[in-house]
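Since the structure comes first, as structure tokens, the remarks are kept for the end.
A single protein chain has been omitted; all remaining protein chains appear in their positions.
Letters are used for the chains, namely A and B, taken in the order the chains are written, and counting of residues starts over at 1 for each.
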Amino acid sequence: MQCIIDAMKAAPFEYTRVSTLAEACELLSEHGGDAKLIAGGQSLVPMMAMRLARPAWLVDINRLEELKHVEVRDDALVVGATVRQCVIERNADAIRSLPLMNRALKWVGHVQTRNRGTVGGSIVHADPSAEIPLVACVLDATLVLQDASGQSEVSAREFFFAPMVTAIAPEQCLAEIRFPVWKAARLGCSFEEVSIRHGDFALVSACAQVALDADGKCTQAALGIGGASPFPHALPEIGAMLEGKVLDEMLIEDAATAAADLIDPDGDLHATAEYRRFLARMLALRVLKAATEDALKKAAK
Amino acid sequence: MSEKLYPVSMTVNGTLRTAEVPSRLTLVDFLRDTLRLTGTHVGCEHGICGACSVILDGAPVRSCLMYAVQLDGCSVTTIEGLTRPDGTPSVLQDAFCEAHGLQCGYCTPGMIVASHALLESNPSPSEAEIRDAIGGNLCRCTGYQQIVDAVQLAAENIAKGAK
Partner (left out) sequence: MSGYKYIGTKRRTKEDPRFVTGRGHYVADIALPGMKHVALVTSPHASARIKAIRTDKALAMPGVHYALTGEELCANVDPLYVGVDAPKVARYPLARGVVRYAGEWVVAVVADSRALAEDAAERIEIDYEPTDYVLDPEKAILPGAVLVHPEHGSNILYRRTFTWGPVAEDFAKAEHKLAFRVRWGRSATVPIETFGIAAQWDPGTQLLDIWASIQMPKYPDQLAKALRLPGNNVRVHFDVDVGGSYGVKRGIKHTVLVGYLAMKLRLPVRFIEDRLENMRGGDMHGPDRSFDMQVAFDTDGTIHSLKIRAIDDVGAYAGRSPLQLGKPIGAIVGPYRITSVEYEPISVLTNKTAQEAVRGFGQAPTNYAIESAVDRVARHLGMDRIELRKKNFITKDQFPYLIPSGSTYDSGDYHTVLDKALKAVDFASLLAARDDARKAGRLAGVGIATCLEPSGGNSAFEPLFNPKNETTTWMDSCLVRVDISGAITGVMNTSTAGQGHETLVSTVLGEILERDPDTIRVVHADSLNALPSNSPVGSRMAIMLGGAAAGAAKKVKAALMAIAAHNLGVAEEGLEYRDGNITAKADPKKSLSWDQLVEIAHRKFHKLPAGLEPGLQAKFVWEVPTGGGLPTADGRIQMYPCYSFEAHLVLVEVDPATAQPKILRYLCGHDCGTMINPAIVHGMTYGGIAHGIGAALYEKFAFSDNGQLASQTFMDYLMPSALEVPAIDIVDHCTPSPLTEFGQKGSGEAGYLGAPAAIANAINDALHPIGASIDELPMTPLAIWTQLQGGRTP
């Protein structure tokens, strides 16, 4: 039997740093599953160190100018896949148009990991407890995938299947993410997470975004739970439950209870499935309340 | 048949350094083993402990999570580069000595890198901001108390005009 060792030096690989997206896609189509893209590397490099990932080819997309944009375009904030987390944290357009992302980012790792980690990298890595994928799902973002034959789009809500398993094909590169911007004046959002230490993977996370009309009735609502299903779990059913109604305490409680029934948590070293389900309900309650309060503070236009 | 080598050329502590290295050589191993800048330390090699922190193009990062070949054309500053050219300690390093913000010294270069980056962008940080800035650097000796004291002292001294 061949040995699995306690490795911390990566297995050998060929390295290419590409200067165009087309180049990257060409390499991916040539090498398929033997090639991996590296952007921030904050998730990939540890896996390679432990030899859990051992691509024969590493394609470095850090220098692709094509993937570094942050711009508002057609009711969406369009973020290039290799935009660093620290960049989007400070970007004025992002702060203004995507407050939910901004709230999420303070939970993402530490200062140093956000200096290198990318928005796209977090999405493609697909840790079910990661914050950025959850925001993408909750806001129903569109992911634009590029390969040698062209571009395709997939909804974030259809992208994540299982931990680290997504709809991306080996020859595809995530190019940009289009986060829908809600145009409501009375917009509120909240992101909450329970982890054991600050900066750890979430045991469970939740985020909510609500828009209210002048009378305080909900015109749009979105809720999602992370870390409590095999994928970041947007709950449009709950959004539907809340839309058109006044978000009073009882409705929010019912929504949170309903949310807790929709998720599918696992148990591990740090939390049982029951604990996660409990946290999911409690966090759903908290974020819905906080998002509603946040929205109520705002004046109707 | 030996491992394929790739050329890399990066500025380290203000000096252009050129070498040919395996692609899988991490930045921290490059700094330590190829350049013999052993002030940056290896603690976990999976990006958690922060002992390997360096400044890359002005921002603190974990050097165990990058391959040296990725940094062609980039600028890296290590603890050696934060020391004055004549070898005397910077205001920050001196504050760590004055407040005894270290014991075994192993996490210290990473702590100083993180603190330096903080003070560059936030010259008078609160205690909470200091703890957040070093929150990704683990220490098992100090309980962080005297490290926080050191950063506060450095901030005060810099404000008083110490260079």
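Quick note on the criterion: a contact is a pair of C-beta atoms (placed from the backbone, for glycine too) under 8 Å apart; a residue touches a chain by one contact, two chains touch by 3 or more.
Given the structure is predicted, the values throughout are model-derived calculations rather than measurements.
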{"item": "Hidden-chain contact residue, picked from the options A:Asp93, A:Asp140 or A:Asp200", "value": "A:Asp200"}
{"item": "Residues belonging to chain A that touch the chain removed from view", "value": "1-12, 50-51, 194, 196-201, 203, 269-272, 275, 278-279, 282, 286"}
{"item": "Where the unshown chain meets chain B, residue by residue", "value": "1-3, 22, 24-25, 32-33, 36-46, 48-49, 51, 78-80, 83, 87, 89, 93-94, 96-100, 102-109, 112, 127, 130-132, 134-148"}
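To be clear about the criterion, only the chains that are shown with their structure count from here on.
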{"item": "Residue numbers on chain A that touch chain B, as the complex places them", "value": "8-15, 17, 38, 41-42, 45-46, 48-50, 58, 60, 62, 86, 109-113, 115-116, 198-199"}
{"item": "Chain A-touching residues of chain B, taken from the complex the two chains share", "value": "3-4, 6, 22-24, 26, 45-47, 50, 53, 56, 59-62, 64-67, 69-70, 72, 114, 117, 132-133, 135-136"}
